[in-house]
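The other protein chains are all here in position, but one chain of the complex has been omitted.
Presenting chain A:
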Amino acid sequence: MGDSQYSFSLTTFSPSGKLVQIEYALMAVGSGQTSLGIKAANGVVIATEKKLPSILVDEASVQKIQPLTTNIGVVYSGMGPDFRVLVRKSRKQAQQYFRLYKEQIPVTQLVRETAAVMQEFTQSGGVRPFGVSLLVAGFDDDGPQLYQVDPSGSYFSWKASAMGKNVSNAKTFLEKRYTDDMELDDAVHTAILTLKEGFEGQISGKNIEIGIIGTDRNFRVLTPAEIDDYLAEVE
């Protein structure tokens, strides 16, 4: 990783005790497209805006929500290419765990290992921190779980959270709307309404992406048609 001239860490402490590179990474996240996640009683939903730079872009080829295993999915806010690298590494770690134990990796363990990777890049030579925050949604033996992982490598479990451009409004909206006994369908509706709050332009199945996981423990991304159905229910 880097040649010998850059074997020192580029992420260094400021006099006030902050790691400025991480602060800047968080700013990169904060200027990324809004994404959010909600943990329901019987599942988890994650969603994000999918605003493409031009109408000529083939929106079906852009997949912002990705599965990490059959029962864990992830969405991000921030830099897309950094996200792809993390998805690749996490998938490999999940499969290595399976190869060793013949058991699906628990959500907490995968989140821990992904966070460890992100932390490595704040303390290694010649690299910069990742410019993404992840929202990891999964369903395992401990039930539905939602975790946020930051560029610093810290992770938190959330009942509902948002990241990206509209984060403060979205979080306030979620705080008002969230209930502990929400069902998965209600959570999807709430997620859509939250995205709608800060959405510029007409919301449709083609410019948002939603991923859900329920008691069937199968993470899947909704098709644009399914999203349009939910949108119709919300109106």
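Keep in mind that, in the parts below, a contact is a pair of C-beta atoms (placed from the backbone, for glycine too) under 8 Å apart; a residue touches a chain by one contact, two chains touch by 3 or more; residues count from 1.
FYI, contacts and distances are computed from a predicted model.
Asks: With one chain of the assembly withheld, which option in "COP9 signalosome complex subunit 8", "Centromere protein M", "Proteasome subunit beta" or "Glycine cleavage system H protein" matches that chain's UniProt protein name?
Replies: Going by its UniProt entry, the chain not pictured is "Proteasome subunit beta".
Asks: For the chain that's not shown, point to the residue among A:Ser9, A:Gln63, A:Gln109 or A:Asn207 touching it.
Replies: A:Gln109
Asks: From the list A:Ala60, A:Leu100 or A:Ala225, pick the residue that touches the absent chain.
Replies: Final answer for the missing-chain contact: A:Leu100.
Asks: Provide the residue numbers of chain A that touch the chain removed from this figure.
Replies: Its contact residues with the unshown chain are 99-103, 106, 108-109, 112.
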